[in-house]
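One protein chain omitted, others in place.
Entry: chain A
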Amino acid sequence: MNTSTVLAAAGQVTGGEEVTFWILAPLALIGAIGMVWARNAVHSALFLVLTMLCLGVFYVLQAGPFIGMVQIIVYTGAIMMLFLFVLMLVGRDASDSLIETLRGQRVAAVVLGLGFAGLVGTGLYRALNGVAAVGLEQANAEGNVQGIARLLFTKYVLAFELTSALLITAAIGAMVLAHIERRKEDKMDQVATMKARFRPGNYPGPKPGPGIFATSSSVATPARLPDGRLTDRSTPAILPQRELTAEETTLKGTER
């Protein structure tokens, strides 16, 4: 994996390239198929990661070390990571259900997929028709990174800048939609929180634990204050309060 071998790879297929290809190509296919077939969403994402990694190595094999590394860093490292992040928040047991929620979505998906493939195919055909390839040796003449940089910042600089503007707009839009700005007056700083805590009418101490001085240690039993009164501050609001009867609190004769 260095300049000489990479540039040699551009010309003819070497032994190492062939071995790498035949090891990674089945893995990439397994990843692609597994991504569709896996029931668990996280497994699906992991299969996709496998395919992307294999693709990254393929790019390196094809004398494009820069795009290969960028594929691994950006797609595998950042985008798929965020994807996984969201999937994990959804919950680990969330699996695909096979019930069709939208009627006819499979047929529509197949038709749209075929249509998109046709569109890309014809577009590529029309774009590449009659173009004479100069070969990788010439494209990588001043180095792979330098070659890409030259094209990116001269011929395609407008497209590059437009894409970056689009991405920045999308990022800022997402932030604006998701961001909740609280007014400065609404924010409680530590002093305000402390003052609210000690405001008259608010008991600053901790709530009594369940069952202190009570007849039972159940959380449903209200605690008893030192003067013998019951306090319902110790019981959760959602539980029905339950005080044991005298019969229940008498000794059962088990202590003998």
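Convention: a contact is a pair of C-beta atoms (placed from the backbone, for glycine too) under 8 Å apart; a residue touches a chain by one contact, two chains touch by 3 or more; residues count from 1.
One rule holds in what follows: contacts and distances are computed from a predicted model.
Participant: Quick one: the chain not pictured, UniProt calls it what, "Substrate-binding domain-containing protein", "NADH-quinone oxidoreductase subunit H", "Branched-chain amino acid ABC transporter permease" or "Thiazole synthase"?
Facilitator: "NADH-quinone oxidoreductase subunit H"
Participant: Based on the whole complex, identify which of A:Val42, A:Ala139 or A:Leu230 touches the chain you can't see.
Facilitator: A:Val42
Participant: Out of A:Thr20, A:Thr76, A:Thr221 or A:Ser234, which residue would touch the omitted chain in the full complex?
Facilitator: With A:Thr20, A:Thr76, A:Thr221 or A:Ser234 as choices, the missing chain is touched by A:Thr76.
Participant: Could you tell which one of A:Pro200, A:Pro226, A:Pro240 or A:Gly253 touches the chain left off the display?
Facilitator: In the complete complex, the chain left out is touched by residue A:Pro200.
Participant: If the missing chain were put back, which residues of chain A would it touch?
Facilitator: Listed in rising order, the touching residues are 1-6, 40, 42-43, 46, 49, 56, 65-66, 69-70, 72-73, 76-78, 81-82, 84-85, 88-89, 92, 143-145, 198-201.
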